[in-house]
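Dumping the structure here so I can ask a few things about it.
The complex is shown incomplete by one protein chain, all other protein chains being positioned as in the whole.
Moving on, here comes chain A:
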Amino acid sequence: MSISTAAPLARDTAELVADLVHRLSEGLDGVDAAEVAGPVVAGVWPGATETDLRSRAIEIAASLVVREPAYSRLAARLLSRHIAAEVADSGIAHFSDSVRHSHREGLLSDGVAEFVATNAAALDALIDTEADDRFGYFGLRTVYDRYLLRHPHHRGVLETPQHFFLRVACGLAESVADAAELYALMSTLSYLPSSPTLFNSGSRRSQLSSCFLLDSPRDELESIYDRYGQVARLSKYAGGIGISWSKVRSRGSLIRGTNGHSNGIVPWLRTLDSSVAAVNQGGRRKGAACVYLATWHADVEEFLELRDNTGSEDRRTHNLNLANWIPDEFMRRVEADAEWSLFDPKDVPELADTWGEEFDRHYRAAEAAGKAVRTVAARELYGRMMRTLAQTGNGWMTFADVSNRTCNQTAKPENVVHLSNLCTEILEVTSDSETAVCNLGSVNLAAHCTPDGFDFDRLAASVRTAVTFLDRTIDLSYYPTPEAEKANKKWRPIGLGLMGLADVFFTLRLPFDSPEALRLSTRISEHIALAAYETSAELAARLGAHPSYEDTRAARGVLHVDHWPDARISEPARWERVRAAVAEHGLRNSLMIAIAPTATIAAIAGSAECTEPVVTNVFKRETLSGEFIQVNRYLVADLAARGLWNEDVRQAILRAEGSIADIPGIPDDLKLLYRTAWELPQRALIDLAAGRTPFIDQSQSLNLFMASPTIGKLSSMYAYAWRSGLKTTYYLRSRPATRINQTTVSVPAQAQVPSAEAVACSLENPETCEACQ
């Protein structure tokens, strides 16, 4: 196993790849081509092909990213060549060739093929050959591994990343100019539609929507089984599912037909669990669903245990996510340390379809009438919710009353928001005959910001294009169920979100919890909302308001922002113009803004996820395509500029799991700027979210972070979130109590038994002391 035993042919090939590495390293500061080329040549093995060795070079370059972020660019350039070679192997040179091939293999629709064939020369000319260079390695790898169309049999890719972007654009375009407009946004990584659109645009079954929300089945067998069928059909085409179960009778409830007693909701959810796991989304990712249960439902305690690791497997659902749909009355009783009554929906069916004061009235009447199955201390139940969050990250806290009160769709009492979705950013009305749908996309704030400032004008332009195309997906999408099609064509909601907020803060050097960060974040959200509402009103003028416009609060002159008297408005005159335009033309879309988690598309764009702070400054990303290391490139640049980016500092950051808080020699201003999510006050995350809320007519996927959660800290935090007016929260992220020994970070030479002092500290403060983690 050395050069001497490798065939001479393989050695020549290795030299060829080494040359390529040297050529592609040009212009990359900090990259030493020999660091990659050397091991490729030295490690050549018999029979190694050019493809093998190029892959090897990519792996080596990627492994050096932790030392110097610029290696990510080199790895991406190598991968870009790799992909180009693979595409060329199928005889594809131009975009139009790619579409023709994919169409011939049955992957694309006739419509797109025809559109591209008709406009081949013009479209081929749109391809920006330099655009791949904007990718980091991980973004490009994600595109290559998961998004590019592949030959059904030999599995080679049939399009380059730029072909892919243009194909997605053509799938949504009505003209070449249209396609050019959207392609320009995508190729500059300024805006990306959500994964279902990226997967399916232009395909034969173009299901373009990200999420579906189903109302609870009615309290009868046929309705429950009908819901399973709907969930399966929606899952099959890559949709995430939110489903309420609040209307199904609780354990011990009498079943009249058989004179037996119900086993409650758990056995039904077990079936749902299996069904969700069985239907994998187009073979690409596992199905995913979140079940919402109202906090007054008598099975709520068993519901909270569904994800526990201990206890009877008969009562566990490992694939379902769980969320609490919480009325304000519950939170008020937690505050007052009062009692809370639990009901069987069969006895009090009106609770599931009401909210706010009407709900409160029904709830108190049911209590007075002695209909409660059981009564518990509100704080005891709240404590159990907190425990579930700490132990599983699940059991998301979402607030029913504010979600309904501020929703544009709930002007008429029969239209009720019953739940949020898989990622807690969608809030739309549902009913037995209407399954809410949302088509998502996110602007990448990082691409709109330079150290000189944030480009609001370009952001507005990006938003206008994004809204236009999101609106179009409603007409082009394939709907797996009639309930989904009916609802979406009636309400035409879209969910425009954002990503890369943390990149903006780093670029402009604003600590996450600074007043300037709060001001800028709020202003950006206001700006996005304004541009979106302006565009939707323009679309309404051109194409008509959405069919149910008369049923909305907007039709009554109330916009979402009006529900928030404390909103920080910076452009009042522009809001007045929007109001006038809406009054004149209506809105094309009943809802427009939702901040989704952007997990995968942020990876493609190479930016921080949605509005999140960074979890660590050095982290690996796990995806279906393996694990990747990512370094906070802003931090590295700052350290390098001050001559502090060296082996010792790098080791220290790795040892500290991506934190720089306790590393001697790093200046305080950097320590402040680069605090991780674990080190930031969570109050700041909530305040930022609350500042945005008036400009978000749906909601936002807000993760909260606590390294060592306790019930006390969590209960204070979520009560604060509720009081701050947040509609929904998402995962609680905590850290493992024990961890893998670091294999590649040097250990201090002599190990010591912890000193008596350290032990005493850990015994007194087991939750906060580092010694216990």
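Brief remarks on what is shown
Here, a contact is a pair of C-beta atoms (placed from the backbone, for glycine too) under 8 Å apart; a residue touches a chain by one contact, two chains touch by 3 or more; residues count from 1.
Everything that follows uses one rule, which is that contacts and distances are computed from a predicted model.
You can't see one chain of this complex, but its UniProt record names it "Ribonucleoside-diphosphate reductase subunit beta", from the set "Amino acid ABC transporter substrate-binding protein (PAAT family)", "Ribonucleoside-diphosphate reductase subunit beta", "NADH-quinone oxidoreductase subunit D" or "Cyclase".
Checked against the full complex, the one of A:Asp128, A:Asp226 or A:Glu335 touching the unshown chain is A:Glu335.
Touch with the chain omitted from the figure is made, among A:Arg218, A:Arg387, A:Lys486 or A:Lys671, by A:Arg387. Across A:Gly136, A:Pro613 or A:Gly658, the single residue that touches the chain missing here is A:Gly658. Summary of contacts with the chain left out: across A:Glu59, A:Asp226, A:Glu339 or A:Asp455, the touching residue is A:Glu59.
For the chain left out of this panel, the touching residue among A:Ser109, A:Thr465 or A:Thr616 is A:Thr616.
Within the complete assembly, residues 1-2, 5, 43, 45-46, 48, 52, 55-56, 59-60, 62-64, 66, 145, 240, 285-286, 288, 309-310, 313, 318, 334-335, 379-380, 382-383, 386-387, 390-393, 597, 599-600, 615-616, 618-629, 654, 657-658, 681-683, 706, 708-717, 719-720, 731, 733-747, 749-754, 759, 762-763, 766-767, 771-773 of chain A touch the chain that is not shown.
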